[in-house]
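Got a structure for you, questions after.
A single protein chain has been removed from this complex, and every other one stays in its place.
This part shows chain A:
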Amino acid sequence: MYGWVGQLLRVNLSSGECRVEKLDPALARDYVGARGLASKILYDEVDPQVDPLAPENKLIFMTGPLTGTMAISASRYNVVTRSPLTGAIAASSSGGYFGGELKYAGFDGIIFEGKATEPVYLWIEDGAYELRPAGELWGKNTHETEEAIKAATCPNARVACIGPAGEKLVRFACVINDKHRAAGRSGVGAVMGSKNLKAVAVRGHGGIKVADGPAFREAVLAALAKIKANDVTHGGLPAYGTGVLVNVINAHGGLPTRNFQTGIFAGASKISGEALAENYLVRKKGCLACPIACGRATLVPRGPYAGHGEGPEYEALWSLGADCGVDDLAAVTKANYLANELGYDPISFGATLACAMELYEKGYLPAKDTELPLEFGNAAVLVETARKVGYREGIGDLLAEGSYRLAERYGHPELSMSSKKQEYPAYDPRAFQGIGLNYATANRGGCHVRGYTIASEVLGIPVQTDPHSPEGKAALDKAFQDLTALVDASGMCLFTTFALGAPDIVSMLAPATGVPYTEETALLAGERIYNLERLFNFSAGLTKEDDTLAPRLLAEPMPEGPARGKTSALAQMLAEYYQVRGWDEEGRVTAATMERLGLA
């Protein structure tokens, strides 16, 4: 095969047996790879009602056909499983160097089944594979784990692992590779921990072949020229990282602050990408094959929050900063380092802490349940809870359940800013109507990287739409969601879509794989993936009732700023969205739509 390596590794952790399987070319063609292919395997092999933390759940690592090639930002792999946070399908994407190395080592993906009796890690080198004991690694953080495994295998190995948070089944634990890159959301790290799988390490010297080299090279160079000509991908993102958005979104009155009580944060400029660049940025960094380099290698040189690492990026600047009312950039940066080292998602953590702070300040969360004063704006509390949550210590044990379970425990689930029990990222749906519809409908719950309509509503990509208007947002969301599914499946990074459209992606995907994808058939694959995830979710017990937003966003008008007086017009957009999707009024995928997408 071209693009794809053509081999998968199936690892049964219960029996310790591993076997190599051929990748079905027809399946690869229809689901492309990564998020698509892994979702198809999960859909075919796993009971959607399975307890996410039971051995019967599977954990699938999968690359795309472009991963590891010189296609633009083609570093990504996906981790797919049933989420312990949401109960929905989880597909978390990560960059760095791990995905490419897995292919150089001879595999497109790995399917983990069962549960090991003792902690283990998987070592793959040039087609050979071995489960090794990881008892001595258990309890180590992600940085220590990577160092120890490199010492035991190869200094050039690439390691994806969990930290204490994954071991302790924190519901938003993530998988960390290359120390600072995360398959971040929906708790895929907890599933890894539930299987007693500490890490996957890979090293390979093999090459990836493409079908039409000259055409592929030409398409890549043309796309590279577009990336370099674009103000976002060769301007704002490399200069200030994703944090460039903090001031922009705040100016729109849509930077959720103190658990979404308002959309304006007075301390925004102190936690902005510009402030990070001025104070702590050492240099910008790109993942494999990435010409954008939004990565931030940072250093807090002194003070109580001294440390070294990567980030924070926009989402963490917001969740650990504005949402908790904290404007101390050193503390936010330190909390972000802790999230990477202990191995959990800083979006869900920050949003859960913000929820706890509101519960505490309103008197619902009694002081006796927490040894810390959970008041908004307390930087010391932020950093202390960031450590505690990774080990499930004290209040950290409650926060580790996520905001929905926490708020429900104290009788106020409406204070959890989440959809499908997954916390929202950093855009208030009252200020940006389109992103609200996406939060409500995204298959993995509250999420911005399933249909990033902010590109259109704020940045004018590909066309400017009115952020305050619900008109046309149903079709816009569908278009973004389907394109995103394609990008995720290909192995490219979503950020390329600031400069590249579907024709550019297809111009690389077709000559790489030798499959004659057209813009139409490729986007159809994206739509197929999206609908397949929806089918999994409905079989898992989710319904139309889950396509909603937190009551605050629907009923409490934004108190100030450019979006003052606005609420989310979700009901209007949702009905239209179901129609555009070809689903029935209950949000179910219809037989006709399944037929059209080849899912019947």
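Quick notes
By our rule, a residue touches a chain if its C-beta (ideal position, glycine included) is under 8 Å from a C-beta of that chain, and two chains touch if they have at least 3 such contacts; residues count from 1.
By our rule, contacts and distances are computed from a predicted model.
Per the UniProt record, the absent chain's protein name among "Anaerobic dimethyl sulfoxide reductase chain B", "ABC transporter substrate-binding protein", "Tryptophan synthase beta chain" or "phosphoenolpyruvate--glycerone phosphotransferase" is "Anaerobic dimethyl sulfoxide reductase chain B".
Contact with the omitted chain, checked across A:L102, A:A268, A:A289 or A:L365, is made by A:A289.
The omitted chain makes contact with just one of the residues A:R29, A:R132 or A:K209: A:K209. Interface with the hidden chain, as seen from chain A, comprises residues 68-70, 97, 100, 104, 178-179, 204-210, 213, 217, 221, 224, 227-228, 234, 282-293, 295, 297, 299, 308.
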